[in-house]
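Please find one structure pasted underneath; my questions will follow.
Presenting subunit A:
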Amino acid sequence: MAFNVINKTIMKSLFSKPATAMYPVIKNEFYPNTRGSIEMAKIDDCSFCGICSRRCPATAIEVAKTDKKWEIDRTRCIVCNFCVQVCPKNCLNTQRSYTAPMRDKSSKLFTAYRPVVQEVTSGTEAQNNLTQVETVEEDA
Partner candidate 1 sequence: MGERTIIPFGPQHPVLPEPLHLDLIMEDEKVVGAVPSIGFVHRGLEKLVEKRDFNEMIYVIERICGICSFIHGQAYAQTLEGMMGVDIPPRAKYLRTIWAELSRVHSHLLWLGLMADGYGFESLFMHCWRIREKVLDIFEETTGGRVIFSVCKIGGVWKDIDNDTLNRIKRIIKDIGEEAKAVTDVFVRDYSVQKRTRGIGVLTYQEAIDLGAVGPTLRGSGVVEDMRTLGYAAYGDLNFEPIVEKDGDCYARTVVRVRELYQSLDLIRQCIEKIPDGEVDMKVKGNPNGEYIARLEQPRGQAFYYAKGNGTKYLDRFRVRTPTFANIPALLKILPGADLADVPVLALTIDPCISCTER
Partner candidate 2 sequence: MTECIINPVATEELVDRSKQYLQNGYRLVQICGTKTPSEMYLLYSFEKLDLTLETLRLDVQVGDTVPSISGVYFAAFLYENEIHDLYGVNVSGMAVDFQGTFYETAVKQPFSVTAADMKE
């Protein structure tokens, strides 16, 4: 039977620095392996086979072969990493940072389009025919 056994821990924590960090002044550092959010790293290599879309347990990815569009709904994604691992061309990647909080669902989609490069015969035609890669960023 001992009294106040907790005193030893209390003394130690009185004279040491706090165990918590002053967030948001000091931000957390993530590890290389941290699964934060999924991004399409190399849209040029993507063959739009749709394996990632069929394998997703949360049905968060949408792939359109005709429009050459790859889209992920970040609010449905559970960051399980399965799409990254089954992609045959290794074009998906896991970022370390988490999806930022958003006020409404209007910016939940992250879309990537494949750039279309055609045979050009003149400079102006090249300007007209080149489709830019469009990405819709979330609101900060």
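The definition used in the following text is that a residue touches a chain if its C-beta (ideal position, glycine included) is under 8 Å from a C-beta of that chain, and two chains touch if they have at least 3 such contacts; residues count from 1.
The candidates were selected such that all candidates are chains of the complex that A comes from, given by their letters.
Just so we're clear, the structure is a prediction, and the values are computed from it rather than from any experiment.
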item: In-complex contact partner of subunit A, selected from candidates 1 or 2; value: 1
item: In the complex, subunit A residues that touch candidate 1; value: 1-6, 8-10, 12-13, 19, 30-31, 33-35, 55-57, 78-82, 85, 94
